[in-house]
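First the structure, then my questions, so here it is.
Note that one protein chain of the assembly has been removed; the remaining protein chains are unaltered in position.
The chains carry the letters A and B, assigned in the order they are written, with residues numbered from 1 in each.
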Amino acid sequence: MKRFWASVFILWPIVAVASGVISPTMHWWFPGAAQSPIGQRIDDLFYMILIIVTVVFIGTQIAMGYVLLRGARDTDGPGRALFTHGSHALEVIWTVVPSGVLLFIAFYQLDTWAAYRVKENYPMSSRLAPIAEVTARQFEWRIRYPNPTRKFQTLPEVDAWLRKPEPDDLYAVNELHVPTGKPIVIHLRTSDVQHAFFVPILRIKQDAVPGLVIPIIFEVLKPGPYEWVCAELCGWGHYKMKARVQADPKDDFEAYLKGLEREQFDDGVSGHGAKKATPTAAGEQKPEGVAQAAK
Amino acid sequence: MTTGASSPTSITIRHGKEKSEAPAVAAGGGAQGGGAPAAAGGFGTLKGRVIFQGAPPKLESLTALAETKEAICAKAGIPNDKLIVGEGNGVANVFIFLPKAPAGVPVPPAPSEPVNFDQKNCRFLPHALIIRAGQELKILNSDSVTHNTHTGATRSENYNSSIPPHFATGIDFKYQRSEAKPCETKCDIHTWMRAYHLPLDHPWAGLTGPNGEYEIKNVPAGEQKFQVWHEAAGGGGYLDRNLTVTIKPGEVTTKDITFDASKLEL
Partner (left out) sequence: MFSGLVSSPARLAAVSAAKLGLLSSLVAVLAVSGCGESPQPKFVVGESTLKLYRPAQRAVEAELVKDFGEPNRPVVWQKLPVDFGAFDGVVEETAQNFSDPVKIKLTRKADSKVPMAAEDLRGAGLIWTSGANSDATAWDQKGREVHLDYEVERYDPETSKLAVRVTPAIAGEKGKLDPPKAGDKFTVLGPVLQQGHKLYMTHCEHCHGVSGDGKGPTGGYFDIKPRDYRLGRFKFTSTKSNDRARRDDLVRTIRQGIPGTYMPSFLLFTDEEIGPIVEYIRWLAIRGEFEEKSDAEFANGQYTADDVSQRQKGGEAREAIETALENYIKSEYPGVADDLADRIGGSWTAAEQPDALVTPKIARTADTADSRERGRKLFHSDTAKCAQCHGPAGKGDGPQTEDYQVILGTNKKRTVPGLFDDWGNPIKPRDLTSGIYRGGRRPLDIYRRIYSGIKGTPMPPFGTALKDEEIWDIVNYAMSLPYGSGSGVPEVNQSKIASASPVGGG
C-alpha cells in the first residue's frame, strides 16, 4: 500500500514533465512566436524562468521520490524510521539559494522592464512621432491618428496634441494600423472604465486607466493582422472588444493614412473632398455665439 | 431569453395566393358602411352650426412661448388655435364627415386644383383642412423664417421637410390614402405650430367656419351617419361618432350640434 502511494506521488511529476514536453507539439503553447522585439525579450525571460523552475521542480521531485521510496522500503524492513529535528545548515542553504535565484531574476529582467515601462527610455524619435491615440470605451476602441503632415518638434507639442484634437486628425475604430520595423509609440486612454490593451502575439498588455494617458512602445517585426482584445473585464460587453492591429510596411502604412484621409474628408463629389481644414483658420474663428450666450 | 441562438431555425415558404386572386380592395377600404345602398335618387345639403354651451374656457396665448425663439412671430402675436369660439358661441374647425362613402353612390373624382396650406406668423393657415386622397396639397411659407412641415398621416407616406422663407412656389404633396380622423401636422422648428388635415376618399365632409357654421353639399339622400371631430375634444377627438341625419333629395337639412365643456380635454 505504501509503495502504491509512493508511486502515485512520483507519477504526478512525471506526468507534469511529460505533458510540458508534449504540449508544444500539440499546439498547447504560446500564440505563436512573439512578433515584437520586446515580446521576444519577454519570451526569453519566460523561458529562462521556465528552465529554472523546471530544473528545481525535477530536482525536488526526484528527491521526494527518493525519500518516499526509501522510506517505503525501510518500513517493509525490521528497522525503525530515523527521526531528525532540524538542520541549521540545511535551513540556511534552502533560504539563501532560492533568494539568490530570485534576486538574479529580479535584476536580470530589469532592463527589459525598463525598456517597456519607463518612457524616458523610449527612443526620442518614437516619442516625437506618436502613431495614434487609442481610446478604449465600452465596448470598442476608438483611434485617432495625427495627420501624417503633422510633425512634432518637442514633447510638449505631443502633449498638446493629446489634450486637444486637431481638425486634420484622422479617425478610425477597432483597427489600428502601425508601421513595421521601427519602435512606435501609441497613447492609451479610456473614456469610461478600466480596459486593457492586449495584443497577445506582440506580448503587449497595458491597462487603460481613467484619467491617465499612458504611452505604450512596441515594434512589430512582420506585417500582418494581429488579434487585439481587451484584457480587463470592463462590463457586460467585454467580449465585444475584439479588434485588429494591422501592421503594414512603411509605404503601406502611409498609403493607409492617405486613404483614411480621403475617406474622412469625402464630400461625395470630388472624391477627396475640399481642402482640409487648416489649424490656423480654426484659430481665427471665434464663434460669436459664445459672446451671445454670455449676454 | 437568448436560447433561440442555439436551436436551428426551420424555414417555411409562404405560398401566398397570387395577387389577382386576393379580393380587390377599394382604396381606403374602411370597415364600416356596407349595408344597403343609399336610397337611389338625389342629393341633399346638410348644414348647421356647432355651438358651445356655456362659457368657453379662455386659452393661454402662445405668444409667450414664442418670444424666446421667434421674435418676428411673437411680435404679431400667436393666438391659441386649439379652441376657437366665434360669434354666438359657434365653434370653428370642427370636422363633420362620413367615415366612408355610402355604398352604391358613385364618388366624384378628386378636384384637380390644389389645396393651399400656408404658414404665416408662425401659424399654419388654415389650421384645419379637408383634402381628397390624391389631391395636391400646396405647402407655402409666407413668413420670413423657415418652417418645417411634418405631416402625421397613419396610412400614407408623410411629408417632412423644411420650407424656406417667402416660399410662394409651393411644394406639392399628396396624401395617397384616406384617414379615419384628422391627422396632426406639426412644425419641428416651432413646436407650438399644429394643423389638422383630413384626407378622405370622398367629398362628403364639412368644416366649421369662424362662427361654427358648416355646409356639406350634394350628400346622397337617405340616412347617413356622420362623425363629428374636434381637436380639443377628449376620447380621441370625437364629439359624436354617430350623428345620424336623414337627407332628403333636393332639400337642405339643418342639423345643429352642441357640446359643452365636459367634452373638452385641454
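The definition used in the following text is that a contact is a pair of C-beta atoms (placed from the backbone, for glycine too) under 8 Å apart; a residue touches a chain by one contact, two chains touch by 3 or more.
All of these numbers come straight from a predicted model, not from anything done at the bench.
J.: Among B:K120, B:H150 or B:K263, single out the residue that touches the unshown chain.
T.: Per the contact definition at the top, the residue touching the missing chain is B:H150.
J.: With the missing chain put back, which residues of subunit B would touch it? List them for me.
T.: So the residues of subunit B touching the missing chain come out as 1-16, 19, 22-25, 28-32, 34, 65, 68-69, 72, 82, 99, 144-146, 148, 150, 152, 154-155, 157-165, 171, 178-180, 184, 186, 188-189, 191-192, 194, 231-232, 235-236, 238, 240-242, 265-266.
J.: Give me the subunit A residues in contact with the hidden chain, please.
T.: With respect to the unshown chain, the touching residues of subunit A are 116-119, 138-140, 142, 159, 162-167, 171, 173-175, 188-189, 206-209, 211-216, 236-237, 240-244, 263-270, 273-279, 281-282, 284-290, 292-293.
We adopt the following convention: only the chains that are shown with their structure count from here on.
J.: Please compute the C-alpha centroid of subunit A, do the same for subunit B, then give the distance between them in whole Å.
T.: Distance between chain centres: 66 Å.
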